[in-house]
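Left out: one protein chain. Kept in place: all the others.
Here is chain A:
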Amino acid sequence: MDPVSAWLHEKNPGLQGSIEPDEDLIEARLIDSMDFLEFVDLLEEISGTTIDLQEVTIDDFRTLDRVRQRFLSGSGLASHAAQA
C-alpha cells in the first residue's frame, strides 16, 4: 500500500501523518475528481490488472482498506472474477 499512500500524500501536500484505513478518500476529496483516473491508472500499474469502470462501484475506491481488498489482494480479484 506504500505507493498508494505516497500518491495520496503527493496529491495532498497539506496532509499530515498517515491516512486511516477506513478514512473516506472520496468524500474528503483526498482523491480529487480531476485525479480520479490517474488513481485508477496507479492501481492498474501496481496490481498489473486492468480495471473496468463498468465493473466497479465507487465504494471500491472509498477507503484504503477497500482498495487493498478489492484491487491489491489476489483473493479480491479472484472473488470478483468468480462473480462476473
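Just so it is clear, a residue touches a chain if its C-beta (ideal position, glycine included) is under 8 Å from a C-beta of that chain, and two chains touch if they have at least 3 such contacts; residues count from 1.
Keep this in mind: contacts and distances are computed from a predicted model.
For the chain that does not appear here, its UniProt entry gives the protein name "Amino acid--[acyl-carrier-protein] ligase 1", which is one of "Leucine-responsive transcriptional regulator", "3-hydroxyacyl-ACP dehydratase", "Pyruvate dehydrogenase E1 component alpha subunit" or "Amino acid--[acyl-carrier-protein] ligase 1". For chain A, the list of residues touching the undisplayed chain reads 26-29, 33-38, 53, 56-58, 61.
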